Structure formats: C-alpha cells, structure tokens
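As structure tokens, the structure follows; a few thoughts come after it.
All protein chains but one are shown at their positions in the complex.
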Amino acid sequence: MARRRGRGMAACWYGIARTATVDRAAAWAEIDDGGTAKIATGVTEIGEGILTVLAQIAAEELGIRPQDVTIGDNDTARAPEAAHAGATRQTYMIGNAVALAARQARAQLVDVVASQWGVAANLVETANGEVFARKTNHRMPMGDAVSLCKSRGVVPVGAASFGTDTTGLDPVDGSGRPWQAYVFGCQVAEVEVDTLTGEVQVLGVWAVHDVGRAVNPRGVEGQIEGGIVQALGQALMEDYRIENGRTTTPGLAKYILPTALDVPHVTSVILEDRDPIGPLGVKGIGEPAMVPTIPAVMNAIYDAVGARITALPATPERVLEAIKERERASRHRAAAE
Amino acid sequence: MLYCDAYLTPRSLADAFTAMAEYRGRYRLVAGATDTLPWARAGRAGDVAIPALIDVSAIPELRERRVDATRVRIGAATPMQRFLDDGDLARAMPVMARCAVWFADDQIRAAATVGGNLVNASPAADATPPLLAHDAQVELACAREGKITRRRMALGDFVRGPGKTALEADEILLAIECAALPGYGAEFEKVGHRRSLVIATVCLAAVVRLDAAHAIADLRLAVGGVGPVPCRLHESENFLRGGAATLARLEEAAHMTVGLVQSRTRHDYRRDVLHGFVVRGLASALRRAGGASPPVGELEASHA
Partner (left out) sequence: MPDLRIDATVNGRAISRPAKPWQRLLDFLRDDLNLTGNKEGCGAGECGTCSVFLDGVLVKSCLVPVAKAQNARVETIESLGRAGALSVLQRAFHKAGASQCGYCIPGMVMAGTAALRANPLAGREEIRERLGGNICRCTGYQKILDAVELTRDVGNGTLPESALAEEEPADGRFIGANVRRLDAPSKVSGALKYAADMTMPGMLHVQVLRSPHPHARIVSIDTAGAQAMPGVAGVVMADDVPGIDGFGVFVNDQPVLARGKVRYVGDAIVAVAAEDELTARRALDHVTVVYDPLPAVFDPREAMRPGAPVIHDDAPDNITKHIPIRVGDVESGFARSDLIVTQTYSTQAIEHAYLEPEAGLGYVDPDGVVTIISPSQNITHHRHMLARILALPINRVRFIMSPVGGGFGGKEDMIYQGILALLAIKTGRPVRYVFTREESIIATAKRHPSRTTLKMGLTRDGRICAVEFRMISDGGAYGLSTEGVMRKAAILGAGPYNIANLRMDTYGVYTNNTPSGAFRSFGALQTQFATESHLDICAEKLGLDPFAIRRVNAMRDGAVTHTKQTLGSVSLMRALAAAEEAARWEAGPPSSRGATRHDLGGAGNRAPCTLGARFAAAEHAAQPEKVA
C-alpha cells in the first residue's frame, strides 16, 4: 500500500499551420496619429494571447510600444482574411503577415522622413517611439513623423499576406509536403502512484519545446502548462462515455476535469530553432505542447509500479487492476520456476 | 431548470409546518439547495416545476450549535464548512473536520448543509460515515393535530437505502446529536477520480483513542460507497478494541471487511480499497491519537 514514484519520458513532433494544403493570412497596418498603430487582420484570440503577440510584433517592427498598437476586431466585413484559429498557425501565419504589413507601413513613413532630412532611407531607424537617422543628429518622435507624413499627403499604411509552399498528399502512398515548418519536443513526467487506491498524481513535468522563436516567453509557458494539464485530464480522468448513443456523462459533475489540486508543477524549457522561411523565424506551440504528456505519464506509471496502461484514461480502478495483474503474473512466473 | 411558483423562507418551525400543510404534496424542502438545483437539469431530472420550494435554513432550531465536553448538538442546516472553521466543533468532531475538507469544495461547503447530505441518502454521502462513527442520532419533527412533536432515532436507522430515509412526508430533519470525541485521533479516507468536487468511490471514517499503555481504548470505523447505505465496521472494531495497535492486527481487522462490499459495479476495486483504507486510515488516526504509532512505522517499513 505504499506510494511509489516513477518517471517516464516521450518525444513529439508537429507541423505548423494547415495540413497538406496551402495556408494563407493577410494583415493591414497603419501607423496612426500620435505614433500609435492600427492593425486589421482576421485574427481569432482564443485565449492563447495572440493579440498581445501581434502587438509585440507590430511594435518591434515599427519601433513603438505594444500598448500603442490597436488590433481591430475580427469581422469578415472589416478585416482581411487570416483564416482560422487552430493548427498552431496564428503566430506563424498571422504573425508573419503582420510583420510584413508593418514593414510596408514603416517604409512609407521612413521614405517621407528621409526625404525631409535629406538622408538615405536605409539610415533611418525607428525605436522607442522615435524616428532617427544613424550618424546624424536627426531625431523626432513617431507622432511627429506621422504628422509630417500626413502633411505630405501620405498615410503610412501597409498590406501584406503570408502563404505557405505546401502540397496535398498522394492518395496512394501519402507522399507530399504537408507543412513548411516542423517543431519537435520532449517531456519528462514524474508521478506518484498510490498502490492502495491506484490513484496517480503527476508531480512534475519538464517540457522542452522548439517554438522557432518565442515572441512572448510567458505566453509560451502558458500554452505548455495548459496543454500539459489538458493532456493530463485525458491521461487520468476525463472520459466522455456514451452507451447506445446516449451519453452517461451529461454534465461537469460526471465529466471530470482536473482542478488545481490535481496538476503538476511544470518546468518549461523553450528551444528556438528559427524558421528560415518566414520573416520572423517564429513557429508555434499551441498543439505540440500536449502531445508527449500522455505517453510520458503512462511510461512513468510503468516505471513506478510496472503497470502498462494502454487504454485511456488511467483511472484508479484501471491502474490498481493493472498492478494486481502484474503481481499475479509475477507470482505465476515465480511458481513456474 | 427548477421552476417554482413560490419560494418560502419560514422563520420558525411553526411557519414551516404551516407552509408544508398548505402545499401538501406540492413542495420540496431545501436548505443549501446545492443538490436540488443541479438535480433539475438535463441528463438528470430535466426541467422540473414544483409549486413551492420551502427553504428551512432560516429556522432557528435548524441552526443550533451546542458543544460541550461530552455531547454535540447541531442543527440540520449547519453548513459543512462549519466543521472546518468552528474550532470547538472541529475539536469535538475531529473526523468531521477531516471529512469536510474532502466535501465538494470550499464554496459548496459554505452553503451545503449536513442535514441535506443525510436526507439525500446517497450511498456515497461523505458526512454519513463520520456521523455514524460518532453514534449520531437524528431528531425529526412534525406537526400533527396542531402540535409539533419530535422523535429521535439512530442515524443508522434513519438512512434506509439509496435516496431512502425514515423521514415521513410531513417531517423535517431538525438536528443531529452525537457524542463529542475530543482527543480522538481521526482520519477520513476518500477516493474518487480527482481530489476536489468529487463523489467518493469509497470513503472511510476512522476515530481512535488510546489508553495510557497505548492500547486501543476505543475506536469507530464507518464506510461509505460500498453498499446501499454507509455502515459501521463493528466486527473490525470489536476485534481491535482493547488490544495492541500492531500492523498485523490492523491487517486482520481489515480482512474482516472482505465480504462487506455489496456494490455490483467496481466490486473488486471497492473491496481492495476498503481493506487498504481500514489499515491506512486507522494507522493515521492512531498517529494523531497518541504520537508514536507502531503501525505507521511498520506500514512504511513493510512497503518501503
């Protein structure tokens, strides 16, 4: 009846953006009055923090602060298509589109300022809310630069799209180029198994994921932590049951989800193997974060108590039964020898 | 959804009985309401229309709390959280505090009442095993022929089966009285599919007092989740009472529960867990009852 600990690991890979089809996303950018910026794109914030990520990208490209960037609402009548929220695609597809659109808008502004100052455009930089020309004393706030543009009849805007070079799969042997960016990862899980009840507690997960380039590391951690806990729910407790077509888990009293008591500490390690194709080098994290968790936990349970769970979820009953099965088998072996 | 035409909150027992008479057969009593509202939803009872909901939680008799060195009397509408937050109550009923921390969650415990848990008579009701361990009695009241009369019975007689109690249609569960067990070591063991907001597959209440020689002077064990009603484990108790607390004896006492599990689903699992809970629950309770507890060390050593 002891509580036994064990560890397991698993690796993973994943493709970024839509699978085996051409993906695309567009964005419009405007450097706005006061040195702020406006971005319109069909982005769908589903909680991952993509709006903040896009604001960071636009800010970095334009030399202003993220809080000075306004991202317009997603509206098919008001924003260019950026397709859906899924497939670990938004940072990659829309992030790159926003960067390209912002660069265009910035180029328009820089051209006006460079001509005002009589310097080459490639000497003009934008940073910290200012426009300045290297090797000169020329410098002005971004807001003044926008006013200057407008006084010259220019609204600094940009529009860009980002698409992938991908193909479908051959219907016979499956060959094809489903993605242009891949990510890889690996997780280690440590568990404690109560051999009295069969309960499994996942105490720690060490998660390493290549994300290309982390725009917001805390946001990446949030995706990893959340993904691991979703996977842990599937690993240990969640089970949508259906009998003769009718669910027996019709509400959240029967469909059991992990609470704050049931979750491990997660240590995230972010790897950056930059994407060579997109302008930013970013890839993604949303989905791959949860891929290695379940096998890592099952391998850890095996390490702890020798019970191999191949049918999810590893409920206390199933784990205890597997422990007893193993004990029976080893007694049987001992008797035979 | 639960629909009603009237929601009544009587402030006295007499008013409650008046309302019950007026809506005879057309009302439902509620206290915390934490079970009633989820019951009237899709997948369970579905939409339910009841002419009157009568909320008994404001009746003074149901909110009583008396604790002295030997006895405890608590109104049926005492929220479960009270067993955790009220120091006197927690000392007098150490196993109820241990149980309460497993009961739903902090917020539901703030509303859910001990009486509600008893009258629902779930086979897995968390509060029933600890109260059985306390030899609890329930006090019921009714108004017949214009007079309020009360009766008492042992909790073990009150809970009759899944969803069934001895409560008559015109009765209210008023209060629970039981022995105070200060200084007892206590443990509440529970297993479900997670650790908060979960229905027990098996739960066990254990309380123990040691004598000066560290023999077991008194112990009470009760279990839920393994049959139609929670019950005491008298055979195991009698075997252990008065004897030394050794691991071998705990194991033997646990073995006496083997035939006890009546649940058809997950039968073997429940049998194994009950066996283990008796040993481990008692070992923890023994440690809390008197410092050095031989079985705990032995238990750890035997499974290291």
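Each chain carries a letter (A and B) given by its place in the written order, and its residues are counted from 1.
As a working rule, a contact is a pair of C-beta atoms (placed from the backbone, for glycine too) under 8 Å apart; a residue touches a chain by one contact, two chains touch by 3 or more.
These numbers come from a predicted model, not from an experiment.
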| item | value |
| --- | --- |
| Touch criterion as defined above, residue of A:Gly15, A:Gly143, A:Gly198 or A:Gly278 at the omitted chain | A:Gly15 |
| Residue numbers in chain B that touch the chain omitted from display | 1-7, 9, 30, 32-34, 37-38, 41-43, 47, 52-53, 55, 57, 84, 97-98, 101-102, 104-108, 110-111, 195-197 |
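The rule we apply is simple: only the chains that are shown with their structure count from here on.
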| item | value |
| --- | --- |
| Touching residues (chain side chain A, partner chain B) in the complex | 1-2, 195-199, 236-237, 247, 250-251, 253-254, 256-262, 315-317, 320-321, 324 |
| Residues of chain B touching chain A in the complex | 38, 41-44, 191, 193-199, 201, 266, 268-269, 272-273, 276-277, 279-280, 299-300, 303-304 |
